[in-house]
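Have a look at the structure below, then the notes.
With one protein chain withheld, the remaining protein chains of the complex are depicted in position.
Labels run A, B and C following the written order; every chain starts at residue 1.
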């Protein structure tokens, strides 16, 4: 079993043991993921990257984990393979951001030449 | 090489080929992750879970991918192993949400008996 | 003095008394506003609107206040008049969502006929 599949198995076992799947509709899972993304970002409030990483690495790890856990729950509930979903998007991004146009530029794809 | 390591390798190759790492400080990566989390949630705006999944599954996949890609970039830049980060948090959650107290309850840990 | 101007005055007096303006660059204020928006949304996690309003109205009020306070700080720092900013956007929305096309429809403007 791949690492990803085994993590999904653990995440599902965790929520099943607590009979939590009854609350886990996709809208509330996406909402929860955005809440955790905000808690991750909170570690950087009023700080530079360096200050935040120096003082809050433990909090950053925990919130990154929460984001990943909700993302895996959503993938599982929607029968999506995280690896395939990522690979597909990298392909789309390759078209939206061709190297010759996007190299060294932070512009959104709609603003490339 | 595990699936996760190979995905991180692809994500890094993508941004290196475009000379984008110069923009990728942790604060802006966490900010970007929260923006993608919002774009994921947007698929559910004004809709029930079922309506959203029925009409926007493709958009949901793309935004989930974007969230995962930024999460992997952050892990990579902070020398974090996504698998270890998730396993550690599931352990912490096991203490915060013991099965006997948390089963069938959606309350936050601070509101458990 | 209008209500809005007097609220901005209070908000500014609050942060000046605490010597907080040194931290208040626009990026961190926008970041903070998004964190408060997430805390507002958290009141609705796993709940319907009715359940949330019935059980968390006090929390909803507090977080709405936090959102409004950061919005007023941003307006103040960027020399924007909240009333003008809102009126301008309602005019733009009137063009993006003409009544004859948008009535009864929840679609984004880009999806209107």
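Heads up, the rule we're going with is that contacts are C-beta pairs under 8 Å (C-beta built on N, C-alpha and C of every residue); 3 or more make two chains touch, one makes a residue touch a chain.
Here the structure is a predicted model, which means the values were calculated and not measured.
Taking every chain of the complex into account, the chain not shown here touches A, B, C. When the full complex is taken into account, the listed residue touching the unshown chain is B:41, out of B:41, B:65, B:80 or B:102. Residue positions on subunit B in contact with the hidden chain: 23, 28, 31-32, 34-35, 37-39, 41-42, 44-46, in rising order.
Where subunit A meets the omitted chain, the residues involved are 31, 34, 46, 106. For subunit C, the residues touching the chain absent from view are 2-4, 7, 10-11, 14, 17-20, 22-23, 25-28, 30-31, 33-34, 36-38, 40-41, 43-44, 47-49, 52-53, 57, 60-62, 64-69, 71-72, 74-75, 78, 80, 82-83, 85-90, 92-94, 97, 99, 102-106.
Note that only the chains that are shown with their structure count from here on.
Rotation angle relating subunit B to subunit C: 180°, from a CA superposition, given to the nearest 5.
As for how the two copies subunit A and subunit C face one another, over half of their interface residue numbers coincide. If you average the Cα atoms of subunit A and of subunit B, the two centres end up 2 Å apart. Separating the CA-averaged centres of subunit A and subunit C is a span of 26 Å. Of all residues in subunit A, those that touch two or more other chains are 23, 28, 31, 34, 37-38, 41, 44.
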